[in-house]
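The structure under discussion is supplied below as C-alpha cells; questions concerning it will follow.
Note that one protein chain of the assembly has been removed; the remaining protein chains are unaltered in position.
Going in written order, the chains are labelled A, B and C, and every chain counts its residues from 1.
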Amino acid sequence: MTSAALDPLAWLILLPMFWATLAFVLGLGRGAWLAIIGIALQLGLALALAGRLLAGGVPVHPVGGWGAPLGIDLAVDGLAATMLLLTQAVALPLAVYARSYFTGDSSERRFFWPLVGFLLAAMNALFVSADLFNLYVTLELLGLAAVGLVAAGGKVGQTAAALRYLLSTLVGSGAYLLGVAMIYGAYGSVSLSTLAPLVDRQAPAAVHLAAGLMLVGLTVKTALFPFHFWLPPAHGGAPAPVSALLSALVVKASYYLILRLWLGILAPLLAPGAAIAWLAGLLGCGAILWGSFKAIGTPNLKMLVAYSTVAQIGYLFIVFPLLGRTSPGDAALQGSVLHAVAHALAKSAMFTAAGVLVKATGQETIDGLAGVATRLPLTLFAFALAGVTLMGLPPSAGFLAKWLLLGAAIGQGQWLLVAVIVAGGLLAAAYVFRVLRHAFLPAPVAVSSRPVPRMLEWVAFGLAASSVLLGLRGMEILRLLAAGGSS
Amino acid sequence: MKRIAGAAVMLSAGILAMALVVSMFELPPPAVRLPQMVQEKLPQSGVEHPVTAVLLNFRGYDTLLEVAVLLLALLGMLAGERPRPAAPDRAPTDPVLPGLTRFLVPLMGLTAVYLLWAGAHRPGGAFQAAAVLAAAAVLLHLTDLLPAWTSLRLRLRTGLAGGLLVFITVAAWLLGEGRLLQYPVAHAGSLILFIEVALTISLGLILAGLFLFLPDDDERRR
Amino acid sequence: MTVNETLPLAVIASSLLPGLIIFVLPESQVGLRSALNLLGALTKVILVGVLLAGVHAGETYAFRYAVLPGIDIAFKADALALLFVTLSATLWLLTTIYAIGYLEGAPNRSRFFGFFSLCVTATMGIAMAGNLFTFFIFYELLTLSTYPLVVHRGTPAALSGGNVYLAYTLAGGALLLVGMAWLYGLLGQVEFVHGGVVSTLRPENRGQLQIIFLLLIAGVGVKAALVPLHGWLPQAMVAPAPVSALLHAVAVVKAGAFGIVRIVYEVYGVEFAQSLDLLTPLAVVAAITILWGSLRALFQDDLKKRLAFSTVSQASYIVLGVALFGPAGTIGGLTHLAHQGIMKITLFFCAGNFAETLGTHKVSEMNGSGHRMPATTVAFSIAALGMIGAPFTAGAVSKAWLSEGAEAAGMAWAVWVLAASSLLNAAYFLPILYRAWFRPASAAWPHEHILARGWRETAWLLLLPPLITATAVLAAAIFADSAWSPLSWARLIAQREYLNAAP
Partner (left out) sequence: MTTGMIFAGSGAILFAMGVAGVLLPTHLLRKILAFNIMGSGAFLVLVGLGQRSGEPDPVPQAMVLTGIVVAVAATALALALARRLQRLTGRMELPPEAERD
C-alpha cells in the first residue's frame, strides 16, 4: 500500500459512488446505515484533506498517472477544501434525518440512498476536478441525481417540477458544454492548469463568447434571478431531506464553479468592475428583493423556505462587482464563501425543521402552524436560529458574511449594494418572523398533533445551532479558504 | 405578447449563431497539440485505437462518471414510478415479426461481441456493443417475446450495477498501486477488456431497462 | 486564561447557562427551574460584587477573542460597564423573584424564563462590550431574546405589538450596522477607549464622521426611545409586567441609553464630538424627547401606557446628561441611568401588582387602591415622587446634577426643560396618588384575583421586590455621598473620563 492508496482526494469520489451502487444492489429503500457510515468516512477524508492543505501541502492527483493536459487532474485548494468539508458536514446529519424521516414504503424512499450517494459523488468530483470537460460530466451527474430525487415523489407537481428542473439544468449544461468546446478549439486543451497561462486579455472573441456561455449556463443552474423559476417548485415540492440537500448544497456546486472560473482561468478576461460583473451583481440584487418578496407572500411553509433560497442566492452574486479591486485576501470573496457556508447550514436546518412541522401538523400552510410554539418548541427554536443566520444577525456565520460584504461595499462606495444587503436582512426578518408569529398563536381547540421522531427535531436543531455558533469560528474557515495558494 | 417573445427568442438565437460562427473563423491555431501526445503515449495505453485509449485510459475517469450517469438516469426514472402488477405473458400475435426477431437477435448478439472486441483497435467498444444488445432486447419486447420488466430482483439489480461496481473496484485497486485508474502498462489491455466486458453487460441492461421498465401504454395493445 | 479574563465571561455565563438549561426543562419542573433562576441571579450578584471591589481598587478585567482578521469579540469590565452591570444584576434578581410569583400557574414558563435569562445575558454583554462590534452582537441578541417575551401571551394584541417592536428595533440595528461597518472601514478596530478613538482620523473625514454619528445614534436611539423613534415602546406594553419592568428599567431602553454613552464618550470622545458640533443637536433631541414623552403621558388612562411614555421622557435625561459637555452633566446622566432604573422598576412592579391583584389596568380604576393595598401604594408613591424629583428621593439627586451640568455647559435652556418636565411629571403622577389615597374605592374591583389575607395584601413574592426597590430609591438619595452609591460611582467614571481625555 502506497500513500496514494489512501489519497482522500480520490476516495472522496470513489467512496460515495461505491456505497451508492451497493445500496442499489441491496434493494429498494435499503442502505441507510451504509450511507451514514459512508458519509461519516467521507467527513473524515475531507478533514484529512483540509489538514493536509493547512499543513502546506498542495494536493493534486493526476488520474491515470498521465497528468494534464493528456489526462485529468484532480486538485484541491482552500476553496475546494472548504466546500468539500461543508458538503460532507451537512450531508451527514441530513442522512441521519432522512433515515428517520422516511417511513414505510414511501415511493420517495425507494431509491433515495443510491441517488444521494451519486449526488454526493458528483459534488465531490466537481469540487476537485481541474478539467473543464470532466466538470461538464460532473455537472450532468449532479443534475440527474438531483432531478431523480425531486421526481421520486411521483405526484403531478413533483413530476412537473422535476421536468422543469431537468430541462433548465440541461440547457445550462448545454451552454457550458458549448463554451468548453470553443475553449478547446481555441487552445487545444480543457485542463485548467494548462489553460491558466494561455488565457490573456488579448484572447480571441470566441474565448470571450465561450466564457459568456459557460457563465450563463452555470448561472441558470444556480437559479439566479430571473432563472430561478424552476427552483421553488423543485425545492418546495420535494421531501424535506431532499429539499435540504438541494437548497443547501446543490445550488452551491454550480456557484462554486462560477467562482472558480471567474477567479481562475477567466480572470484575465474580466476587468475589475466589468459590465458582466455588474450584471451579475444587479441580478443578485434583483434576486434578494424578488425572492424575499415572494417568500413574504406565499402561504406555503416549504415554498417560503424555497423562495428564501432564491433570495439568498442573490447574496452570492453581489460579490462580483466587488471582486478584484482590493488585495488578494479579498473581504468580499471571504464574505461570499462564508455566506455559502452559513446558508448551507441554515437552509438545511430550516428545511429539516419545516419537514418536522409539516409532519407534525399534517399541513403545509403557514396558517396551520398555530400552537406549534408550545408543542414543538425545539423545532421552532431551530427554525428561528436558522432564521437568525439568514437575517445576518450576530453572532451567526451569516452575520460575519454580511459584515465582510458590507465592509467591502462601503469601502468601495457602492451604496446601492449596501442598501440591498441591509434591506435583504430586514426582508428576511419579515418572512422568518411571519412563520414565528403564526407559531406563537394559540392552537385551535381540535388540533391533532402527530408524534414526530425526536431525532428529526435534534438534527434540525443541531444544524441550526451550528450555523449560529460557526460565527465564532470565522477565523478557521478563512484560514482554510486561504490555504493552498490563491483560489 | 407571446409572438413578441417568440420573435425576440428567434432573433437572439440568430445573433448568437452569427456571433459564434464569425468568432470561430478568427481563431488562431491552438497552442496545445493533444493529438501528438495521444500518439506518443498510445503504446502505454494498452489499446491501439486512439479514441478508445482516450476514452478508457487517458480520460477513463470521465467514462467512470458517465457510467454512473446512465445508471442514474435509470434510477431517476424508476424512482417516481409506482410499483405495478406484472403484466400477463402475452402470446405473440403476428407470425412474421417474431420470426424475423428470432433470426435477428442472435446476429445482434454477435455484432455486440464483435464491437466490443473491435474497440481495442478500431471504432467500437463497450457503449456501442451495449447499445446493440439493448436494441435486441427492445426488439424482443416489441414483438412480445420479452415481457416488460416489472420487478427489480437481486439478479437484475446486480446486473445493472455490476459494470459500475467492477469499474469502481478496479479503480480502487489501482489506487493502491499508484493513482486512480492508473493501469500498469503490462496489464492495461486486459484490465481494460475486463472492464469493457462488465460494462457491456450492465450498460446493455440499463439501456434496455430505460425502455422495458416504462409502464405499458395499454392503448397500443387493446 | 487568567482570573481577570475569566470573570467577565463568568458574569455572562451565570445567566446564559441557567437559561439554556431551563429551555430543555419540562414545564412541570417548577421548583428546579426557580432554583436555577435564583442560583444564576445570586451567582451573578456575587460575581459582580467581586468585580466592583476589583475595579474600585484599580484592577482591569478584559477578555478578547478574534472572530475575523482584525475583528475581535472583546469584553472589559470598567467602571462604566459596572454601573450598568450592577444595576442589571441586582434588578434581575428582584425581577426574577417577582416573575416567579407573577407567572405562577401560567403556561409556557420554561420558554419565558429561558428567554428572560438570555435577555439579561445580552444586557451583560452590552454593558461589558469592549468594542463596538461586541456591543452590536449583544445589542441584536437583546432584540431577539426580548421578542418572545413581548409576544409571550400569544394574543393578537401581543403579536402586533411584537411586530411593531421588531420593525423598529431591527431597522435600528440595520442603521447601527451600516454606521459601524463604515467606521470599521475607516479605523480598522473600534475599541471603547476613554477619550474616543475617532479623533485619530484626519479632519477631512469630518462630513463622513457626522453621518456615521447620525447612523449610530439613530441605531441605538431606537432602543433608547428617542423621539421620533419611540413608537415601539408603548406598543410593547402588551407584555407581562415583569417583562415591561425588564424592558424599561433594566434591559432595552437602558441598553440604548448606555450605547449612546459609549458612543459619545468612548468612540467619538466627548471633546471630539463637541468639536464636530454633534453634542448640541443631541441635547436638543433629548430635550424634545423629554417634553414630548411627558406630554403624551398626561393623556394616557392606561397605567402601563402612562408609565411607558414616562420612560420615553426619563430615559432621555440620561442622553441629555451625556450631551451636556462637562463633568457635572456626565455625573447627572450616569446617576440617572441607575436611579431611573430603580424608580421605574418599582413603578412597574406596583402596576403589575395592581393588575394581578385587583385587575385594575387604568388610572381611572385606581380610586381607593391605597386602602386595599397600602404597601404597594406606598412603594408606588415613593417611586412616583422620585420621578417628579421630590427631595430625599433618588430622582432629586440626578436632576440636581443635570441642572448643574446644563448651567456649566452654558445651556441654560436645558434647565428650563428639566423644570418643565418636572412639572409635567407632577401633573401625571400626582393625580394617580390622589386617586389611590384620597378617593373612596368603588363598589367592586374590576377583577380581584388575589384576596387579601390579613396583612398580606397580595402574594408575598409580588410584594417583596417593589418594597426593596422603593427603599433603594430613598437610600440612593440619603446615602448619596457614601462610597458605593450610584452617584459616587458616576463621579469615579466622570473623573476617569475627563482626566484621561485631557489633551
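Here is the rule we go by: contacts are C-beta pairs under 8 Å (C-beta built on N, C-alpha and C of every residue); 3 or more make two chains touch, one makes a residue touch a chain.
All of these numbers come straight from a predicted model, not from anything done at the bench.
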item	value
Neighbouring displayed chains - absent chain, whole complex	A, B
Contact with the hidden chain (one of A:167, A:196 or A:419)	A:167
Touching the absent chain when the full complex is considered, from A:41, A:54 or A:181	A:181
Residue of B:13, B:31 or B:100 touching the missing chain in the full complex	B:13
Touch list for chain B against the chain that is not drawn	6, 9-10, 12-14, 16-17, 20-21, 24-25, 27, 29, 34-35, 38, 50-51, 53-55, 58-59, 62-63, 66, 69-70, 72-74, 76-77, 80-81, 127, 207, 210, 214-215
Those residues of chain A which, in the complete complex, touch the missing chain	133, 136-137, 140, 143-144, 147-148, 151, 154-157, 159-164, 166-167, 170-171, 174-175, 177-178, 180-182, 184-186, 188, 190, 229, 233, 294, 297-300, 303
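As a working rule, only the chains that are shown with their structure count from here on.
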item	value
Of all other chains, the one whose Cα centre sits farthest from chain B	C
Highest C-beta pair count, chain pair	A-B
Chain nearest the overall Cα centroid	A
Inter-chain centre distance, chain A versus chain C - centres from mean C-alpha coordinates, in Å	43
Inter-chain centre distance, chain B versus chain C - centres from mean C-alpha coordinates, in Å	72
Cα-centroid distance, chain A relative to chain B, in whole angstrom	30
Touching two or more other chains - residues of chain A	none
Per-residue multi-chain contacts in chain B, two or more chains	none
Sites on chain B touched by chain A in the complex	19-20, 22-24, 26-28, 30-34, 37-38, 41, 57-62, 65-66, 68-69, 71-73, 75-82, 152, 154, 157-158, 160-161, 164-165, 168, 171-172, 175-183
Chain A residues within the chain C interface of the complex	329, 373-374, 377, 381, 388, 391, 393-395, 399-400, 402-404, 406-407, 410-411, 418, 422, 425-426, 429, 433, 437, 440-442, 471-475, 478
Of all residues in chain A, those that touch chain B in their complex	1-2, 4-5, 7, 10-11, 14, 17-18, 21-22, 24-25, 27-28, 61-66, 69-72, 74, 107-108, 110-111, 114-115, 118, 121-122, 125, 133-134, 137-138, 140-141, 144-145, 147-149, 151-154, 158-159, 162, 178, 182, 184-189, 194, 198, 204-206, 208-209
